[in-house]
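A single protein chain has been removed from this complex, and every other one stays in its place.
Read from first to last, the chains carry the letters A and B; within each, the first residue is number 1.
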Amino acid sequence: MFILIIRRVLLGLLTLLLVSGIVFVTVEALPGDPCTAYLGRMAQGQRLENCRQNFDLDTPALTRYISWAIGTLHGDFGISLKRNKSISSIVIPRLRNTLLLGFAASVIGIPISILLGIVAGLWRDRPVDLWVSSTAIFAMTIPEFVSATLLILIFSIWLGWFPGIVTTRPDAPLFEFLSDILLPIIVLALVMAAHILRMVRTSVIDVMASDYVEMARLKGVPYWRMVFRHVLPNALLPTINLVALTIGWLLGGVVVIEVVFNYPGLGRLMVDAVSDRDLAMVQIIALILAAIYVTLNLLADLLVLFANPRLRTMRTQVRP
Amino acid sequence: MTSAITNKTTGPRNIFFVLLTTLKGMASRPSGVVGLVLVAFHIVLAITSPAIVPYDFKEMTVQKILKAPSAEHWFGTDVLGRDVLTRTMLGGQQALFVTSIAAVIAVTWGGLLGVLLGLVGGRFDDLLMRVVDAFLAIPWILFLLLIIAMVGTGSIVLIPTLAFFYGIPVIRIVRAATHDVVARDFVTAARARGESRSTLVRRELFPNILDVLLVEGAMRWSWMLLSFSSLSFLGFGVTPPTADWGLMISDSRAFMSIAPWTALAPITALSSLIIGLNLSADALAKTLGVDRAQKAPV
Partner (left out) sequence: MDNPLIEIINLSIGFNSQSGDTLQILNNIDLSFGRGQTIGLVGESGSGKSTLALAMMGYLKTGLRLVEGTLLFHGRDVFSMNGRTLENIRGGDIALIPQNAGQSLTPTMRVGNQIAEAVKLHTSLPKDQWRDRVIELLLQVRLPEPKTLLSRYPHELSGGQQQRVAIAMALAGEPDVLLLDEPTTGLDVTTQVHILELLRDIAAETGMAMVYVSHDLGAISRVSDRVAVMYAGELVLEGTTRQVMRKPAHPYARGLLLSIPRLREAVVPTSMPGRPPPPGGTGPGCAFADRCPLVESRCREERPELVPTANQETVRCHFHERVGHLPPPDPPKRPDRQSLIDTDTILQLDDLAISYAKPGIFDQILGRLPRVTPTVDMVDLAVHRGETIGLVGESGSGKTTILRTIAGLWGPQNGTIVYHGSEILDTLVAVRPKDLLRRIQLIFQNPDASLNPRHTVAEILALPLKLYFDLSDEELRERTVALLEQVRLGKHYLDRLPSQLSGGEKQRVAVARAFAAEPELILCDEITSALDVSVQAALLDLLINLQAVRETTYIFVSHDLAVVRVLADRVAVLYLGRICEIGPADRVYTPPFHPYTEILLGAILEPDPDAKPTIAAEDIVELSPPAEGCPFQHRCPRRIGEICDHEIPPWRPARADHSIRCHISMCDLGAM
């Protein structure tokens, strides 16, 4: 079992390495380079030369990758072309803000969606399920920017309850953001919830139809006891992985949400950086977000290892 | 993974018959009916709209900015005086064009590679799956933005990029389906007979993973639409003054308090298409008996 843990962690690190490679290679493979991209039409002459020297663009790719990777591990993210400051000073506060948003959305969204999924599964095809499932379909299929815009329209413009645009400075202390994040959280939680809900519902339905649940009924196990001791442990196991996946997907949605609400987080920074063609920044942000995703998946896999008796006891099987 | 519909019917076994039965099966479910109607509506609209729009979508009339819906302009006008109805009718063209082509390419290349990996296995398979997992670790928008940052945007960039990125999860799914099918006795029987590799793939494997490919195609299409419109919204999709729903919604944000119709029209149009596509994909999956319970987003 210990070996399984080690293997999984190593795998996670490998994935991270590969991701960094992909991020780097993508930039290399496409026509142009950070300098031509940023300077655009002015990419010539002395300006270009200076820029290239700054970024060591004349050295071979592999060397640059290694020094970049090592620098990143040390927290030295390089210099932003546009703002002429160290990337880390720009990124860190925004990373904090995005994490706040993501964390809050998850803490609210995940438990509610799991609960709703269970309810929808247990009362399958009854009114409760139909309502919950249809709402889930809507929330899931409509792009986040649409639901965000709609919510702003309703809650901010018509009802005036919440601010539609965030004006707090990026490096303000955390608590100043609390009122700002209400609407964004709702949007994020909605979409995240929709995915989780459907999966939990399907899982519950499948488990309810299984032989062992039928056996429990035939053993005279009362309904609620059966739900808690026989159905839920089995139905919720696969959701652990899905939750991690969804959180990862959430990171993508965060970008759009932050733009809509003008929230000073990593996502909005990313979009700005892309508009500015500030490639070094774009790379770092991509890497950070991917790292968060990989870590979450790793934690989820480890959690599953502990929770799933079949995996825990892989050594001691006596198969016929 | 057997087809619940086509397994039970006899008759000429050509592709048209199969498609027809599948469509009929989808139409027997409420979700299928709604979905198909919506999708069909939008496709027809996208094709015919240039011919039937009341106004020129670029035409800006300063006097008429932000007018509420009226008999002249059924959906009102936007901040540049352009007719919202016209722009809404045309707004899906680019999106549908780009995403439909990209979806077909994605399923094709993802499917081919998935079958290859499923059959070959071994070290090559292990290695490639690690790379696939790494790609799946990157949230879609980052990848797209990364590329756009480098080379700009437009259909030329978006079609291959979307096709590449959304083909990757297809690899995983088709690979798993291939494993499932190859493990079954009828494939072993064909192998034992000495059928050639290509016959095995064409006649034994392919008919049994077709269902999966179709459902995945529908799902990918729907996700791509989502991405495309998000990109347009952020300003990285189509270039103005082209009419596009994502772009329209983005433009409307500043004036939502005084001119909500500028947001509501494109929102309704976009949402109806995506919902229609999703419902169709669901109905397709149920009709074909494909188990989609395990599919995660992306």
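Simple rule for what comes next: a residue touches a chain if its C-beta (ideal position, glycine included) is under 8 Å from a C-beta of that chain, and two chains touch if they have at least 3 such contacts.
These numbers come from a predicted model, not from an experiment.
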(message) Quick check: which displayed chains does the absent chain contact?
(response) A, B
(request) May I ask you to list the residues on subunit B that touch the chain which is not drawn? (result) 2-3, 6-8, 10, 13, 184-186, 188-195, 199, 203-204, 207-208
(request) Just the residue numbers, please: which parts of subunit A touch the chain that's not shown? (result) 210-223, 229-230, 233-234, 237, 308-310, 313, 316-320
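By definition in this document, only the chains that are shown with their structure count from here on.
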(request) Using mean C-alpha positions as chain centres, tell me how far subunit A is from subunit B in Å, no decimals. (result) 22
(request) Could you please specify the touching residues of subunit B with respect to subunit A in the complex? (result) 130-131, 133-135, 137-143, 145-151, 222, 226, 229-230, 233-236, 246, 249-250, 252-253, 256-257, 260, 263, 267, 270-271, 274-275, 277-279, 293-294, 296-298
(request) Spell out the residues on subunit A that touch subunit B in their complex, using ranges where they run on. (result) 11, 14-15, 18-19, 21-23, 26-27, 30-32, 37, 137-138, 140-146, 149-150, 152-153, 157, 195, 199, 202-203, 206, 238, 242, 245-246, 248-249, 251-252, 255-256, 259-260, 270-271, 273-275, 277, 279, 282-283, 285-286, 289-290, 293-294, 297
